[in-house]
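Excluded from the complex is one protein chain; the other protein chains are retained at their positions.
In order of appearance the chains are A, B and C, and numbering begins at 1 in each one.
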Amino acid sequence: MSFLEFAHISKSYPGVQALSDVSFSVEKGAVHGLMGENGAGKSTMIRVLSGDQHADYGDIVIDGQVQKYASTRDAFHAGVIVIHQELQLVPELTVAENLCLGRFPANAGVIQSRQMFAEVYEKLKSAGIDIDPRRKVKTLSIGERQMVEIAKAIMLDARVIALDEPTSSLSSRESEILFALIERLRAEGKVILYISHRLDEVFRLCDSLTVLRDGKLAAHHPSLDNVTREQVVAEMVGREISNVWGWRPRAIGGTRLKANGISGEKLGQPASFEVRSGEILGFFGLIGAGRSELMRLIYAADPRSSGAITMDGKAIQPADPHQAIRSGIVLCSEDRKHDGIIQGRSLEENINISSRRHHARFGILNPRKEVEVAETFIKKLKVRTPSRKQDIVNLSGGNQQKVILGRWLSEQGVKVLIVDEPTRGIDVGAKSEIYEILYQLAEDGMAIIVVSSELPEVMGICDRILVMCGGRISAHLDRDQFSEQAILAAALPDKKTPDAIAS
Amino acid sequence: YAQETKIGFIVKQPEEPWFQDEWKFADQAAKEKGFTLVKIGAEDGEKLMSAIDNLGAQGAQGFVVCTPDVKLGPGIVAKAAANNLKLMTVDDRLVNADGKPIEEVPHMGISATKIGEAVGQAIVDEMKARGWKPEEVGAIRVSYDQLPTAVDRVDGAIAVLKANGFKAENIFDAPQAKTDTEAALNAATVVLNKNAGIKQWVAFGLNDEAVLGAVRASESVGIPADGMIGVGIGGAESAINEFKKPTATGFVGSVIISPKRHGYETALNMYEWIANGKEPEKLILTAGSLAKRDDFQKVRAELGIE
Amino acid sequence: MTNSFKKVLLGDQGLVVIFVLAFALVSIFVPNFLTERNMLGLLQSVVTVGIVACTMMFCLAARDFDLSVGSIVAFAGMVAVMASNATGSIIVGILAALLCGAAVGLVNGVVIAKFRINALITTLATMQIVRGLALISSDGRAVGINDPNFYQLALSKLFGVPTPIWVLLLLFVVFGFVLNRTVFGKNTLAIGGNPEASRLAGVNVDRTRIWIFTLQGVVCAIAGILLASRITSGQPNAAVGLELSVISACVLGGVSLAGGRAAIAGVIVGVMIMGIAENVMNLLNIPAFYQYIVRGVILLLAVLLDNLRSSALGRR
Partner (left out) sequence: MTNSFKKVLLGDQGLVVIFVLAFALVSIFVPNFLTERNMLGLLQSVVTVGIVACTMMFCLAARDFDLSVGSIVAFAGMVAVMASNATGSIIVGILAALLCGAAVGLVNGVVIAKFRINALITTLATMQIVRGLALISSDGRAVGINDPNFYQLALSKLFGVPTPIWVLLLLFVVFGFVLNRTVFGKNTLAIGGNPEASRLAGVNVDRTRIWIFTLQGVVCAIAGILLASRITSGQPNAAVGLELSVISACVLGGVSLAGGRAAIAGVIVGVMIMGIAENVMNLLNIPAFYQYIVRGVILLLAVLLDNLRSSALGRR
């Protein structure tokens, strides 16, 4: 008999039927994949499992018992741990406190902090996560935070563990740590639900797979033995996708942006590079390599301590993002929750916030244009939403990412477009369309910089790759030199065995 | 159909016992004569203007006012005329832009300076009774200079003290941040600590609460009751509580002004004016009386309170 | 039919509907309420709060806070009176007051935006400083107005309605438009929603915040000038505690203290609810001490109703 069972789950939000009558079940000691397009209802499923949201209809059955949660607390007591899609950490508390939140080791209400730190230290070590439990979460990079979030899975003796896109901001090295962890949990006989848009991962890890589409069950594979990737993609998006990357050669012009000796507080060593018009330049590196920091310095999101930038041969000195945009540089940053979405405001406003200066007259908006721009990009990027008036926080993670991309793609007069982890959390179908847009922009002469931790992505879409390691640009490869080995060798600080990780 | 008589009674600090008493006695007049009394509190000029409009809207024929600021005079007169309301003032007399009293508005009250002088005189008398030498005594001026009435009251007291041989440099300012006892206590404590050499103190201020603060401060730094002479203004519960204490404290007396005359008579005069066309006197000045521990009940009875 | 009614009641403008119902009830049951005189009196009584609420809405929407408004109103009133007394020109007085208001607002804005000092502390500090200036400049006493024409600012009427009410209505319209239809308004809301994301999206956050506080200062000065004219003197103690009334009117009207949410209709309703409560209590002759309780209960009821409404709609 199956250990975890979803029975006829339905859930609706105003204007959206997120789940309708979804049923499937998972065996003990199995990793079960959950796939689907952005907005298909995967996270909603997980939220129902965690007691965060209540299904309108349907039951969750664990080990033969129908669960009746009143809150997330009850879900814990039933042995369910959920790692949510967005980071759920308290920045002012330490790593250990975050991991023990909700169930501190306490004696009459007094926290046994020595015991807590020791315990967390052990757990992190055994999982191969190298983070000091006494550090405050606000001092961690986004990748490190993701690892802390994942570590929640091992803090309690759970029966069911659900992970919602845990690798979306991890590089291959950290992903490996996670995979090892998952193997261990599987061996211990837990039930693991695994959501990801990365097919490779799913096929590597999962024993069984469920595909959702438009909130309905599209396919259920109790075993992956005879299932192909193409088949799963077709089940997800309803059509075949032959080549996700779709790279094609294009004419590359003269030097567009030249960065010389850029350094800042979080990037000690000066970095120099250039990107040409019509070119797509990739930046690869492991977590903490300093790619995002470098991009933020160029965009003037953080103050530069040294360095010169020239655009089309002319020196520019942007002092803040406002000026950077006006000199033709835009940056779509990696942390969409903190740096991207504007909570409480509609899709329309989120898209138009920057580009409206092209159609506003004397500071007065042009409502018709705003609607037009919003509708165009909602359609172009296939954002799943009941209306452009919807508050952006009500969108699924991937759809939020699309809206933020839409914000920058709708800008005019951009000379250099920097996208940091642009396809984080975006489904396969939409990915290829986003790449297509990037190619078109490049063909029109824009210079594009793609920062990504997903090796196949940088290799698939870029004309040239710069590899960063420890805050330094460590390698420079043209498209004909691309190889996993070469790139990883340059990305690894200790130059040991890249093959072990590439495999 | 005979129109009912409706009279407004607007005061500046509705929470103060003094104004509560004025209202109470005005109500008494209303009951006797059978008119409606509308009581409104107006802490600042803006609320006052709204209150007058409100009275006009309710169909009142006149009102008695204790204004939050006497400089509001021309505004109040204009507002009353605009609403066709008869106007009398109580406690504080309206002045025009150059600071001269507006004489055509009937007024009943006692000047703030006069009350202050009564306080000063009471302190001087008590000092004489105790045989203190004015040169050796320190004075705490619990001040709340934000309020013009408060300034006038303490200035009155200081004038009397000086006239009786008090040295100006022995008068110390203890500014209250708010008009409650705690603020006065904190401010007075600093004065006492700063001048630890002075053993005999007198204290005066805006009201009983302010002086009480100074008396409490003297107790907390260990000055005995016979080393302190505090005289307050008002004579309501705060002072009475003090007098009722089993042993005498440094709070020697309080200058009581009669809320009965101010409340009852003004309301009555206004009624007569409206109902019988009998215009009130332009200026009626009342007097304050000093109440002390041994005679406060008698004084209150004389003034018609209780 | 019933459905569309439900939609109106539960929609975004639900508080407005509740307000209209409450207004109707009060009109029926409270004598003298729905008379022209009382309506004009009511409107005049909310002029100061209403005017200042216009820009406080921006301030709160951008996740800021301004406690100095009461002091600026008093100070600007003093300046207007003293400057026109000194120069003999009302225009000069008004300009001087507007300038002073703008200057204080500018200081607030620069300190908060550029030195990144907490808005609560900054405006608490300027609240004290400006009140001190008002007291010092007049030695703590009210300053009378020499030129009786100054009174006309508040007394003059247009179509039977006093000028201050027109000014209030005009400001409601202007700031409603600015909030919803201009880049400045949208940027304000975006900053409140997520300041860092707005900065990265190219919004000039510092400049917008400085502008908000400067505007706030100017608008407070307008309120101060009208108030001085209405009470026929400049009073250093005027408008103490105004900040709390204004902020609660805004919050009552649905402006979020966490930023990013504001609507002029809500603010108008918030201002009116508070004004009507005072007005009705005086009309009904409710004793002073009980007025405290009624005021508190009305505040609670208004927000509670609004919450029930939106949770009936399934929103949180």
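Points worth noting:
Here, a residue touches a chain if its C-beta (ideal position, glycine included) is under 8 Å from a C-beta of that chain, and two chains touch if they have at least 3 such contacts.
Being a predicted model, the structure only gives us computed values, none of them experimental.
Contact with the chain not shown here comes from a single listed residue; of A:Glu37, A:Glu97 or A:Glu144, that residue is A:Glu97.
When the missing chain is restored to the complex, the residue among C:Ser27, C:Ser89 or C:Gln128 that touches it is C:Gln128. Contact with the undisplayed chain is limited, among B:Ala129, B:Val190 or B:Leu285, to B:Val190.
Annotation: of A:Ser2, A:Gln17, A:Thr72 or A:Gln115, A:Thr72 touches the absent chain (contact as defined above). Hidden from this view is one chain, which touches subunit C at 65, 67, 111, 115-118, 120-122, 124-129, 131-133, 135-136, 139-140, 244, 247-248, 251-252, 257, 288-293, 295-297, 299-300, 303-304, 307, 311, 316.
Where subunit A meets the missing chain, the touching residues are 50, 52, 71-73, 75-76, 82, 84, 88-93, 97, 101-104, 106, 109-111, 113, 265. If you put the missing chain back, the residues of subunit B touching it would be 15-17, 20, 143-146, 172-175, 177-182, 185-187, 189-194, 196, 209, 212-213, 216, 219-221, 236-238, 240-242, 244-246.
Here is the rule we go by: only the chains that are shown with their structure count from here on.
Taken pairwise by the contact criterion, the protein chains link up end to end in a single open path, with no chain closing the loop. Farthest from subunit B in terms of Cα centroid separation is A. Once the centre of each chain is set as its mean CA position, subunit A and subunit C turn out to be 43 Å apart.
Centre-to-centre separation of subunit A and subunit B, using mean CA positions: 71 Å.
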